[in-house]
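One chain of protein is taken out of this complex; the other chains stay put.
Showing subunit A:
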Amino acid sequence: MDAAPDTLVCRNVWKVFGARAAEQMQAAGEDAARLVAMGLVPAVRAVNLSVRRGEIFVIMGLSGSGKSTLVRCLSRLIEPTAGEILFNGQNLLAASEAEMTQIRRHRMGMVFQHFALLPHMTVLDNVAFPLEVQGMAQAAREARALEMITLVGLTGREASYPRQLSGGQQQRVGIARSLAAEPELWFLDEPFSALDPLIRRELQDEFMRLQSRLHKTIVFITHDFDEAIRLADRIAIMKDGAVVQIGTPEDLVLSPATDYVREFTRAVPRAKVVRLASLMTPGPVPADMPCLPARATVAEAGRSFLSGAERVGVSRDGQAIGTVRREDVIRLLLGGEA
């Protein structure tokens, strides 16, 4: 997985709001403090990041941190003021509006915080809408939409209108719609923030299930650190428009780069973040020893030691690669360092 190529790369991306921002920025240079002094609002500041193919890349930040602006810059819904955005090597900022339309139609999908379902259309029509816009024939697009509706578990609700659905169901429709055009890059802008906690959890599981089947490249925005840790392969933490730290959930929890990041990770139980891979001792595994996936967290592994076993095997892609010791697991579960 580490070898997967980068699908989306941001190089020094800026978004500055204000009158004649681009010219002003040319004059002032890339200095956020000076821009603020000039009465401009640098909402995204010098962001560098790369999203690998097939990974879930979560951008986490509190409200006003610029995460929503950043994700809109990535699809050029908002025009970045400076920088480069490479999508499979193509610089999006150099693409014409017509090219962008084609890219958005066929290669990007987006899920919105407040669902953005069209109130005058049925579930089926909503899901088929991106295909209709492309000019796909009715029969073909409805067949495809039905497939998507089945995928998100809404079979039987095709003829309903959005107002007749619960929030969770509405967002399922939003997800189905964003997947209808088979995009390779999938943006989710705080998709579960408007839902109540139980439904949110249910949809997070659903999302993980979908991703295990679809293997999309995902940029996921959230303000909820627990959600970020639960879902992310890697997380970028944003503050005041800038990226503070990028890393796996374990990286962030075990070695936060700043006090700001530490503040978020403080309340997170280590055992729920640390994966077996970083606790194991590489080496041969006895053939009869039960194995857990390397991605499993320590908390998930705890149950396997209930039988009194001293060691449990760890496997990756079906290959046994090492073992984890009971006392290491217990120490971590009790709150000690790894």
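Rule of thumb we're sticking to: a residue touches a chain if its C-beta (ideal position, glycine included) is under 8 Å from a C-beta of that chain, and two chains touch if they have at least 3 such contacts; residues count from 1.
In the analysis below, contacts and distances are computed from a predicted model.
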| item | value |
| --- | --- |
| Complex member absent from the view - protein name from UniProt, among "ABC transporter permease subunit", "Na(+)/H(+) antiporter subunit B", "Cation acetate symporter" or "proton-translocating NAD(P)(+) transhydrogenase" | "ABC transporter permease subunit" |
| Among A:Arg105, A:Arg201 or A:Arg326, residue touching the chain not depicted | A:Arg105 |
| Chain not shown: contacting residue from A:Val13, A:Leu70 or A:Ala181 | A:Ala181 |
| Residue touching the undisplayed chain, where the options are A:Gln24, A:Asn48, A:Asn88 or A:Thr122 | A:Thr122 |
| Positions on subunit A contacted by the hidden chain, ascending | 72, 75, 77, 101-102, 104-106, 108-110, 112-116, 118-122, 125, 129-130, 133-134, 161, 181, 187 |
